[in-house]
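All protein chains but one are shown at their positions in the complex.
Chain lettering (A and B) follows the sequence in which the chains are written, and residue indices restart at 1 in each chain.
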Amino acid sequence: MARTAPMGSRTQLVQQLWRDRYIYLFLLPSTALFALYTLWPIGVSIYFSMLDWSGFEQAGRFIGFANYKELANDRLFWNAFRNTVTFMVLAVPLRVGLALLLAILLNQALPFSRVFRTAIFLPVVTTAAILGVVMRFILDPTSGPVNLALLQSGILDQPVNFLGQSGVALYTAVGVWVWKWLGITLIYWLAALQTVPKDLYEAARIDGASGWQRIVYITLPLLTPFTIIITLITVVEATNVFDLMLTLTNGGPFYATEVIDIFVYRQAFASNTPRLGYASAASLFFGICVIALALLQLIILRRIRQKPAETE
Amino acid sequence: MSIRRSRPLGRRLSVVLAVLGLTALCALWIYPFLWLVSASFKGPLEMFQKGLNLMPDAFDWGNYTRAWQDGGFSTYMLNTFLVTSGTVILVIFHCSLSGYVLGRYEFIGRKTVIGVLAATFVIPLGFTIIPIVDLSRNLGLLNSHAGIILALGGSGQAAAILLYAGFFSRIPKEVEEAAIVDGAGFLRIFFSIMLPLAGPVTATVAVLSFLAAWNSFLVPLVFTFGNPNLRTLAVGMLAFVGTNETDWSGMAAAATLSLVPVVTFFFLVQKYFVEGVAGAIKS
């Protein structure tokens, strides 16, 4: 990347742009698609968020920041916000941690590891909409296999209403989500583990380090950079649980599992009087929060990463 | 010496324990699918009456013929295949091109492009669907496979572009200098040298975009309102949910049908996939 051209005049700039025309040609498809399908929709959503607009009318009425003001006082919006955050805080560490544990196990040359991997990957390739419906049967309080097994083995004497009880439904959703997506995180970790040099282990084993010690002192420190990126990806995915939640609980019972996606969907589509402007405002406001969260996470993790470097 | 002798035994024991533990875990993972397959053979009431017993009274293949023919799942399967493969090709095409120049060349605007890409990486794009529909209508792409493919492959590909950029930036420059001496041009260097070298990244991007497209729901849903013949499997599944009645066993059969190709596919490519991801994130 050693291309520096002295830029004195406008002609030089034009010359440089012309000389690099193939670069821009290569960039064109991505930029065009990106502008059309990402930037433009975001821009339009910002405008929408300032409209009072039912969606049935051809155009809305401009009302400035009134939607945002209403949002700030909307109990159900903050409920959805809280649910999303709770979901994230519970589900992300569970998914990332469990996947790491499994990856360490599967990274050893175990028999059947390909079968295990495929099994755990199975839910990943299944459409969330199907899984939501299937899990409703599996978790049913009377005829669902989970409750039947728990009752018949005597672990429980009363069935648990996994999806129908306010206090339980969100945790159930966390469990189902981790179950669905664990496979892909497992693959990320397996890939990350392949980057750990084998001879390091060999050396540690000769030094008499136990399996645990090897993991704690060699594997985990080497995986730190991957932890950051895998966690970041998982956090972003945890904000997008729309199809699963819609088919699993539809946000119920009584808003107990209503995450932002469902709130927005309800405002925009699933109501007799759709409010596209209000829905746009809610999703934008939340989007900004996610970006802020991601930045914060990056900053904190960078700090942590720099510390051992300083002590060296 | 005694320690050394016991180690293989301990190792064997821990392997056995690990395999047992993993087997139990995988049973938990697979059970819902076994249930699904078993439900796909059961009668409409039998689904609720059998408790833990997975064996159907009789293997009722009628659910499958119903799903495949009346439910139109043969069409949905073809549509899903077209949409998924189209999306994968589109993503590889545009991301490799832009990743190549972003990773290998310094030019005016490069920093801006990377900055904007990184910023949108974390934005949840769920509800930009309304502007996307408007846009597609204006381009005449609503109710077409091309419209779905462009919407799926055109949004949220920052990660793929950055993966390519990272890979291309690490290829030693001697590679293309040799090619230039041989008289190869910009395009030939890319298509006959650089792109083949990027095989592992391409594999990763292909699998990830395959999964995203295969799982996608909202875009194919809203893009096919006007033309049910273009529906994909995920959307077609909704057809089994009627107004006052739902054909649960037909739905289970349809779901099982939709699983077969993708599970087979993953079982075959998983080795390359893991290696691809590893190769891609190695740096």
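Throughout what follows, contacts are C-beta pairs under 8 Å (C-beta built on N, C-alpha and C of every residue); 3 or more make two chains touch, one makes a residue touch a chain.
What we mean here is this: contacts and distances are computed from a predicted model.
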Options "4Fe-4S dicluster domain-containing protein", "Sarcosine oxidase subunit gamma", "Stage V sporulation protein AC" or "Carbohydrate ABC transporter substrate-binding protein (CUT1 family)": UniProt name of the undisplayed chain: "Carbohydrate ABC transporter substrate-binding protein (CUT1 family)"
Touching residue (missing chain; options A:Trp40, A:Tyr201 or A:Tyr255): A:Tyr255
From B:Ala18, B:Leu36, B:Val133 or B:Leu162, residue that would touch the chain that is not displayed: B:Val133
Identified contact with the non-displayed chain, of B:Tyr31, B:Phe81, B:Tyr105 or B:Phe265: B:Tyr105
On chain B, residues whose C-beta touches the chain left out of the figure: 44-45, 47-49, 93, 104-107, 130, 133-134, 137, 140-147, 149-150, 173, 176-177, 180, 183-189, 222, 225-230, 238, 241-248
Residues of chain A (touch criterion as defined above) contacting the omitted chain: 1-3, 19-23, 25, 29, 54-58, 76, 136, 140-143, 159, 161, 163-167, 249-250, 252-256, 266, 269-275
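The working rule: only the chains that are shown with their structure count from here on.
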Rounded Å distance, chain A centre to chain B centre (Cα mean): 16
Chain A - residues contacting chain B, complex: 1-4, 13, 16-17, 20, 22-24, 26-27, 29-31, 33-34, 36-42, 44-45, 48, 102, 105-106, 108, 110-112, 114-131, 133-135, 137-138, 143, 145, 148-149, 152, 179, 184, 187-188, 190-192, 194-195, 211, 226, 229, 232-233, 236, 239-240, 242-243, 261, 264-265, 268, 276, 279-280, 283, 286-287, 290-291, 294
Chain B residues touching chain A - in the complex, by the definition given at the top: 14-15, 18-19, 21-23, 25-26, 28-33, 35-36, 39, 47-49, 51-52, 93-95, 97-98, 100-102, 104-108, 113, 116-117, 119-128, 130-132, 134-135, 150-151, 153-157, 159, 161, 169, 186-187, 190, 211, 214-215, 217-218, 233-234, 237-238, 251-252, 255, 258-259, 262-263, 266-267, 270-271, 273-278, 280-282
